[in-house]
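Remarks on the structure that follows.
All protein chains of the complex are present and in place, except for one that has been dropped.
Right after this comes chain A.
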Amino acid sequence: MAYQALYRVWRPQRFADIVGQETITQTLRNALDAHQTSHAYLFTGPRGTGKTSAAKILAKAINCPNLKAGEPCNHCESCRAITAGTLNDVIEIDAASNNGVDEIRDIRDKAKYAPTSAPYKVYIIDEVHMLSTGAFNALLKTLEEPPSHVVFILATTEPHKVPLTIISRTQRFDFQRISAQAIYSRMADILKQKEMTFEEPALKAIAKAAEGGMRDALSILDQVLSFSDNHVTLKNALQVTGSTTQQLLGDYMQAVHTQTTTKALKLLQQVLAAGKDMGRFIEDLIEYSRDLLLYQQAPQMVEQIELGTVDGQFKQLSQDFTAPALYWMIDILSDSQKQLRFTNHPDIYLEVATVKLCQPQKQQSAAVPNVTKQLTQLKEEITQLKQQLSQLQTQGIKQPIKATAKPKTRRKETQHANVAAIFPVLDQATKASLDQLKSVWTELLQQLPPQQRALMHASKPVAASPEGVVVSFDSDFLLGRASSNQAMVDALENGLDRLIGTAPKIIFVPQEEWPQVRQSYIEQHRRGTQKTTEAKTKSKTAPVISQAKSLFGSDYVEVKDD
């Protein structure tokens, strides 16, 4: 006997075995008990929820002479024959391959004849959505008033393709997706009966990956079992389902939260290199974000969905993210997911999505406060202008002369590096903030008006700390122009506020002087540390000296500083 897939071996044989569809099985059992079965049923629902199984059990129950509480006995001749698929009066038809009018006519003709051995003739028409329009219409009359010994059971995953005239002639049962909890306990049951051991998280991972389809779950379980000898491990389960670990997802979300694009991209590379299915990864990410969102509102619900696997990192993240941020993320992810189906470059889509996720959300949180801020600024400016205007009207025009005189003196001042301002920045400067700044620098310049942009083109950031930025200029002339242009410096600082969330102070330095400034800073820094160490050693030796003095008397002790 060849190996049979688990889902075939463990196909339910009684209504009680069908998991997760209690309302439907109860209704059918009551109908059977009361002998009120209809002549036509339509079973619809997603894959692997028990439609075909229910149809087969119903066929058995209708024909079983020893019906008990609506359950077939599974021992009598007809039950066994139906299980083996050999009873002539239960006819299973694959509508996908027999979808023409001719096949339906054949059914219609043969339905007239009485059953040979069982009390009822049962037609199970599977995948009924594939029937052609002509075939559906040919079936209509027979379906409305079949001979009293005929029962039709139609099953399909796509009820919207079945004409309404067919649906209205049948009793329709919608099978639901099976909950992860139910799948989990069913698998645990099967493994116990097969006397195999398992790791709990492994079954949980499978139950989640099955997405409500029992057959999916058992197919995956089958495959995991063939990987390993009678023991189900989490490692194998993850390998088969192509899922990523909760840990990695958490790290990725952490990177997204802190907006460290490089790290997020590195994690993505890891996933790619491990040969994981990209669709699966994005699905996992969406689920993770969904869970974060749910956890903010209803923690118990997440514990239920995730079957109790909520770790500390998850809890932390659920506090870190705001709800709008999560909506936005899910939008981006599901957008990429849609595109992913039609491409052979899934990695690029994911990289684009990752970079997008790691960008600060301008349109979301920043937008509203920014507008109000700008509004108040504008109001202030208007009042200032009004004041100036009234001043001008009273005093006449003598300011312009002053204004032209000023820049000249200023330019001379600013041509040299402002060492006092630079050193504090250098104290706190980090490579990370410089990188961050460099990544937004071009974008920042794009936001300036063309004139200012042209001025700033000759510049580049050379050092940065959270509080300040040092920007070097190619030419002294431009430097002078730039630093005298207070409006532009303000615009730059505002732009930085928008792009990276902080508004560091901007300090200009000529490019020729920058190496000297840095050098002198390093020297001073070194001297500074030396001084402190010297001071430390001195204070350390002091107790020794005082002890020596107390031992030998101060006259005999000579302190030599080497």
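As a convention for this text, a contact is a pair of C-beta atoms (placed from the backbone, for glycine too) under 8 Å apart; a residue touches a chain by one contact, two chains touch by 3 or more; residues count from 1.
As a working rule, contacts and distances are computed from a predicted model.
S.K.: Name the omitted chain as UniProt records it, choosing among "Electron transfer flavoprotein subunit alpha", "Xanthine dehydrogenase YagR molybdenum-binding subunit", "Pyridoxal 5'-phosphate synthase subunit PdxS" or "DNA polymerase III delta prime subunit".
M.R.: "DNA polymerase III delta prime subunit"
S.K.: Among A:33, A:144, A:200 or A:222, exactly one should touch the missing chain; which is it?
M.R.: A:222
S.K.: Looking at the whole complex, which of A:20, A:50, A:70 or A:213 touches the chain that is not displayed?
M.R.: Checking the options A:20, A:50, A:70 or A:213, the one contacting the hidden chain is A:213.
S.K.: Which of A:140, A:301, A:323 or A:352 touches the chain that is not shown?
M.R.: Selected residue, touching the omitted chain: A:352.
S.K.: Looking at A:65, A:134, A:147 or A:279, which makes contact with the chain not pictured?
M.R.: Checking each option in A:65, A:134, A:147 or A:279, the one touching the absent chain turns out to be A:279.
S.K.: Check the options A:68, A:235, A:266 or A:315 and report the residue that touches the missing chain.
M.R.: Once the missing chain is taken into account, the touching residue is A:266.
S.K.: Hey, which chain A residues sit against the chain that's not shown?
M.R.: 1-5, 8, 46-48, 52, 94, 96-97, 99, 126-127, 130, 157, 213, 215-216, 219-220, 222-223, 225-227, 240, 242, 261-262, 265-266, 269, 273-277, 279, 339-345, 347-349, 351-352, 355-356, 359, 435, 439-440, 442-443, 446
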